[in-house]
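Complex shown without one protein chain; remaining protein chains in place.
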Amino acid sequence: MQILNKNKLKAALNKLAETADVFVPAARGENSGFYSWKTFDQEKDELMLEALNVYLPPKNVLFPQTERMYSFQEEGSGVVIKESFEDSSPTVIFGARACDVAAIDCFDDVFLTRGYEDTFYKSRRDNTTIIANACYQPGPNCFCASMGVNPTDPATADIIIRDTGEDYVWEARTEKGTALTQKIADLLENKEVKIPELQAFSKNVEYDGVAAKLKGMFEHPIWDKLSEACQTCGICTYVCPSCYCFDIQVKSFGEEGYRFRCYDSCMYREYSQMAGGHNPREDAKERFRNRFLHKLEFFQERYGKPLCVGCGRCIVACPAGISITEIIKEIKEA
Amino acid sequence: MHQCNCENPLLPTIVEVVDIKDETSDVKSFYVKSEEGVPFNVMPGQLAMVSLIPVGEGMFSVSWQEEQEYLQFAIKRVGLMTDELHKIEVGQKIGVRGPYGNGFPVEDCQGKDMLFIAGGIGLAPLRSFIKYCFKHREDYGKIQILYGSRSYDDLCFKDELFEKWPQEKDTEVYVTIDNAEEGWDGHVGFVPSYLEELNPNPAGKIAVTCGPPIMIKFVLQALEKMGYSDEQVITTLEMRMKCGIGKCGRCNIGSQYICLDGPVFNLAQLRELPPEW
Partner (left out) sequence: MKDISNKIKEIAKKLLENGQVDIFMAWEKGEYPFQTKPFFARNTEEADKIIFDEYSIHNLSNSLLKFRDRPEKIGIVVKGCDSRGIVRLLEDNQFQRERLYIVGVNCPGMKDPLKAMKNNSGFGKKTEEEDLADKCRNCMQPNPVIYDEILGDIQEAHLEGDRFARVKEIENMSPDERYSFFEESLSKCIRCYACRQVCVACNCRTCIFDETKPQWVGRESSSSDNMMYHLVRASHMAGRCVECGECERVCPVNIPLMLINRKLIKDVDQFFGPYEAGMEYIEGAIPPLSVYRENDPDDFI
């Protein structure tokens, strides 16, 4: 099998960064997320490939928090679209965990299927190669296997690396993966190494049947209780690797400007507020219910899978201690 | 149904506003055309995103496409973007993108008698279907139009309502306003109660309704009482929209996106969805 010795990791990243923008999991100050290798500070930043995961998911790479769509220029009573910003520069996501890769699969379902392809997403996605980092030691809040994700074998990754201690087993899975592998071929060796075994999950939930059960629970009193502590901030939606809702807004400077999209959160009142004043999801309970139904029922109905990949970030991040696994259990018991 | 077939469904096409007509004190019709004629073809009930490019975008139902001549939007002033839109003049360039959504099932309704029930600006989407029926008059049976607004001033499309439509073959137009006012000798009262008064027979008929949520609620109750089945009742929904292509999330009711899977649903389909409409 092909392996990359860990001593050659930085050389490999440098090599890949010659032809692509490479995003790596890293700790930066008190924060962690996927940062461009170009901006990686060898003194201050720390690679987090050996940590369970990073706090902010890699969705920002394919779907930036703020993304310019097009610029415009006013001319008298006219206006012209100057430029449409479809980003097709080669990009690599290096070392994403299986949960985060599964979340990108959900993005692919949303942005590339069901009637329309989202041009901005497609352009980035087509030019992005995903190198997944197989997971063998689930963390205390991990439950990806319960949500149908295989932590050691993310199906849609272009390349999978497996941490054996001293080396990474390097396995190209797609044409894109093979092409990228060729760029670092001289850093790879052939060697037989032992692949680690997947350890047991400490957190498990039974998702089977939840979507079907929820179909009859829209007006169940359980939502009052579950949503009570929720303060309707947007942390859960912003740290979630699979939450994709966005807003479209405009920025004008005198005669020119641009339209952009940015992350939006279903937890905000303004999200569904109509110009005429009516809001179908005015209360915290209604917004909370919509979020969890979207994750556990609506997405399943539309795309055949839940919109939760079991990464556990929202459980860790919620200031009110709300846990999606607890909610699944409560739904099961209701 | 037509689909937005441009290269990038989120990019607007620049069109020129060639005419603006006051419908009421807070509703204006905007007639737009591109250099080629219309920027895209629409079916009745489909939506388009209208953008006053430096200000904002808003999703509106297309009130009419006149062949390859123009698209017409009847737009009520309700917020920041529509306030600004009402200030523009003929000759102004704006953006449109679309068409989005499913539109009315014009083919499934062929051979049926049609009952249109609208309130206020809710006539704007229905009008495209009404005019389509007149254009293909032989495909549809008797046409009844019931329309109401708060006052005479608030009635949209007055020339059609009082002059043109009543002249059409086998067509009845009923107009009501909420409160009596000087100079009005027509019907006074709310749309649902006028509907019950008229009591149109459900046999062989399709009812299409649009208006404020409270009106829709009582119209649906009245239709049910009169014996209309859920499949005979069609409505078009409104939610906040941003993308128009079923991606941005906010216009969902259950697993359906109003911008993509809607905005037109029959009552049987709506009853399958959570009661957020």
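The chains carry the letters A and B, assigned in the order they are written, with residues numbered from 1 in each.
Note that in this section contacts are C-beta pairs under 8 Å (C-beta built on N, C-alpha and C of every residue); 3 or more make two chains touch, one makes a residue touch a chain.
Every value quoted in this text rests on a predicted model; they were computed, and no experiment measured them.
Engineer: Pick out which of A:Ser71, A:Asn150 or A:Gln249 touches the chain that's been left out of the picture.
Structural biologist: A:Gln249
Engineer: Of the residues A:Ala11, A:Ile81, A:Ile222 or A:Ile235, I need the one that contacts the missing chain.
Structural biologist: Checking the options A:Ala11, A:Ile81, A:Ile222 or A:Ile235, the one contacting the hidden chain is A:Ile235.
Engineer: Tell me where the left-out chain touches chain B, residue by residue.
Structural biologist: 79-80, 83
Engineer: In the complete complex, which positions of chain A touch the hidden chain?
Structural biologist: On the chain A side, contact with the omitted chain comes from 27, 29-32, 46, 48, 51-56, 65-66, 139-142, 228-229, 231-235, 237-239, 247, 249, 251, 260, 262-263, 265, 268-270, 273, 275, 284, 312-313, 315-317, 319-323, 326.
Rule of thumb we're sticking to: only the chains that are shown with their structure count from here on.
Engineer: If you average the CA atoms of chain A and of chain B, how far apart do the two points sit, in angstrom?
Structural biologist: 38
Engineer: Would you mind writing out the residues of chain A in touch with chain B in their complex?
Structural biologist: Checking each residue of chain A against chain B gives 69-70, 72, 74, 77-81, 84, 86, 110-111, 114-120, 218-219, 244-248, 250, 252, 257, 259, 261, 264, 266, 271-278, 280-281, 286, 290, 293-294, 297-299, 301-302.
Engineer: Okay, in this complex, where on chain B does chain A touch?
Structural biologist: Listed in rising order, the residues of chain B that touch chain A are 3-4, 7-12, 14, 53-58, 78-82, 89, 91-95, 213, 238-240, 242-243, 245-255, 260, 274-277.
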